[in-house]
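Coming up: subunit A.
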Amino acid sequence: MRYEAPQTLEAAVGLLAEAGDNGRVLAGGTDLLVQLRAETIEPEIVVDVKRITELRTVSPEDGGFRIGAAVTGAELGEHDGLRAAWPGVVEAAELIGSTQIQGRASLGGNLCNASPAADTVPALIAADAVASIIGPNGRRDLAVADVVSGPGQTALARGELVASIRLPSQSARSADAYLRFIPRTEMDIAVVGAGVNLTLDGDGRCTAARVALGAVAERALLVPAAGDAIVGSTLDEAALSQLAEAASAACRPIDDKRGTKIYRTKVAGVLARRAAEIAQTRAGERA
Partner candidate 1 sequence: MARVVLTGNLAKLADGEAELDLDVSSVRQLLRVLGDRHPRLKPHLEKGLAVAINGTIYQEAWLEAIPPDGEVFLMPQIGGG
Partner candidate 2 sequence: MAPMDGGGHDLKWVGKRPVRPDGVDKVTGRARFGADYNMAGQLVGRVLRSPHAHAVIKSIDTSAAEKVPGVKAVITRDDIPDQPPEPVTVGEMSVNFSDLIRNVLAREKVLYDGHAVAAVAATSAKAAREALKLIKVDYQPLPHVLDVEEAMRPDAPVLHDNLFTEGADPPADKPSNIAKRIEFTLGDVAVGFEQAEVVLERSYKTEPVHQGYIEPHACVASVTEDGQGELWCSTQGHFVVRAICARMIGMDISALRVTASEIGGGFGGKTVVYLEPLALALSKKAGHPVKMVMTRSEVFRATGPTSGATIRVKIGATKDGRITAGEAEMAYLAGAFPGSPVNPGCMCAFAPYDLENVWVVGYDVVSNRPKVAAYRAPGAPISEYAVESLIDEVADEIGMDPIDFRLKNAAKQGTHAAYGPKFGPIGMIDTLKAIKESEHYNTPLGPNQGRGVGSGFWFNIGGETCVSLNISEDGTATLMAGTPDIGGSRATLSQMAAEELGIDYDKVRPIIGDTSSLGYTFLTGGSRVTFSSGMATVQAAQEVIKELCARAAKIWDIPAEAVTWEDGEARPAGDNAGKFDPLSLEELAASAGKTGGPITGYASINAQGAGPGFGTHLVDVEVDKETGRVTVLRYTVAQDAGKAIHPSYVEGQYQGGAVQGIGWALNEEYIYGDDGLMQNPGFLDYRMPVASDVPMVDTVIVEVPNPNHPYGVRGVGETPIVPPLGAIANAVSHAVGVRMHELPMSPPKVLEAVGGAANGAGD
């Protein structure tokens, strides 16, 4: 195995393109090093992207933010502006692993590891985030919802990597929230995750909502029916029940060591509802 730590995106892309299927991107390394050790992957080259400035920077952009793919969870949590605008995305990032993991695990890594249970992905989908991808053929944008295609599978072509993720401008009376369920209070992989991003009007009526779920299908899902269930409502009991039902109905989970189909399906509804209530409170506070 070879280790390279290029200073520029171009150099990183060049190394990855040259390596073909035998190259891996090293951002935080919290998944990659585990896979290396278990010998589930044996790449010829590992490209450490943490010395590339663009990938390590959070910058305001068009009222929103551009987050470098190698920015860590801890750094997101320490960014006051981001935290204020997108508390759901930040809380999702901060839920990944321990304090130690937080110091390393990156937003881009969480996305590209393509685990169906990744915490930030439902939050990013709910936020309608867009990934900026760079590769041998230049840059392209792709909605985060379309980056992951299945467990461990992404829509990235050979030699491509995610450079940054753009969060849009958050409109007034809008807020997001993310909740996940794990058996312990920390250190587990999500059994279910639910991200909600919603907008209220002056009367507290929901005018737009995006609900996304994690760990209930082969990849994180946007559940339009769950969002539709609360649009036009004040998130009254009936609307919330409908949201929960729609969330549960969208689940197509598996039984595995972390949860059962029945359990995940049920709890997805519970969490989606609870996350919606948190987002509602936050949005209300911004009014």
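Quick note on selection: all candidates are chains of the complex that A comes from, given by their letters.
Quick note on the criterion: contacts are C-beta pairs under 8 Å (C-beta built on N, C-alpha and C of every residue); 3 or more make two chains touch, one makes a residue touch a chain; residues count from 1.
Remember, predicted model here, so these are calculated numbers, not experimental data.
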Could you work out which candidate touches subunit A in the complex, given the options 1 or 2? 2
Contacting residues of subunit A [partner candidate 2, same complex]: 38-39, 181, 183-189, 191, 245, 248-249, 251, 256-267, 269-271
